[in-house]
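Here the complex is missing a single protein chain, while all its other protein chains stay put.
Then we have chain A:
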């Protein structure tokens, strides 16, 4: 009898102690840390963990797992994190097909999902959800910006090129949404294709005045090296993915002068960004990439919400996230009605700083840009 009383008293004391403190938040990060796409996931993780380390908030706990870029593994990890680790927030997925496998079921179980990269259109329009926040962008954004830039730079005839998969088709649709000239050729390549000789020959033969290409990862490296070797001199425009920091070193001087659109660049002029670039480089010994900046912003947004609300009050916590009351490395940052960012999209050019290839902002393609699907979202 006495034993039970002591136990109850101890439990009550523990509960009281718990209530006095802020509620701890457990984050599950599912990202790609092995295989060919690992560079992106590692950057997102490092950016996220840099912000976590800087904040040094004892109430934030992060569990990190490798999805190997496989949807089935990502789903298993999400189930494990939700059921066993009891995480409150999920984040980290790089690829849209993995996001589509994980996000709808996670947000249906009332877990908050914050995207560090993938933001497919299905989750931005009719499929939007109060628990889903995209910190990066909506997938079409950078392509739309490329179209806007090509139009405003006076180009009239576009040769457009993307891999034959959903994100590739979205990319060309996004470009065409903001490009008002003619499309001379629209070419879809095989996903994972590594030789672009056939396409480059068509570019040479076409009467286009510029080339828009969306070829993420190794495909873009291969394309740019081969394009530079081919002697074709039509200007290249693309989204930032093929000109990102982790990739430029492998492309080499072939990338010099290529225009690309991005919502972040290491030379966006604000103190948060300057500090981010400096501390990231000091911590990891390399320049941060786009994905690192998304990871960093995601963690800081989460930390800002933890300061304002307790995770046990989901409505208040979501409200605190929606307020986006944090210092973004992108400068201004607000959420639209579908909880995707409203932001400026920049045009960058690949330049050489000393021996290092990197990007420099040369203009703004679209200002305060939202996305094409926000109006379909009813929340």
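Definition applied: a contact is a pair of C-beta atoms (placed from the backbone, for glycine too) under 8 Å apart; a residue touches a chain by one contact, two chains touch by 3 or more; residues count from 1.
Heads up, the rule we're going with is that contacts and distances are computed from a predicted model.
A.B. asks: The chain that is not shown, which UniProt protein name from "Fe-S oxidoreductase", "Glutamyl-tRNA(Gln) amidotransferase subunit A", "ABC transporter permease" or "SoxAX cytochrome complex subunit A" does it carry?
C.D. replies: Going by its UniProt entry, the chain not pictured is "ABC transporter permease".
A.B. asks: Check the options A:27, A:222, A:277 or A:321 and report the residue that touches the missing chain.
C.D. replies: Answering carefully, the residue with contact to the hidden chain is A:222.
A.B. asks: If I consider the whole complex, including the chain that's not displayed, which of A:194, A:312, A:334 or A:367 touches that chain?
C.D. replies: A:194
A.B. asks: Against the chain that's been left off, what residues of chain A make contact? List them.
C.D. replies: The missing chain touches chain A at positions 34-36, 38-39, 42, 164, 186-190, 192, 194-195, 197-199, 201-202, 204-205, 217-219, 221-222, 225-226, 229-232, 246-247, 249-252.
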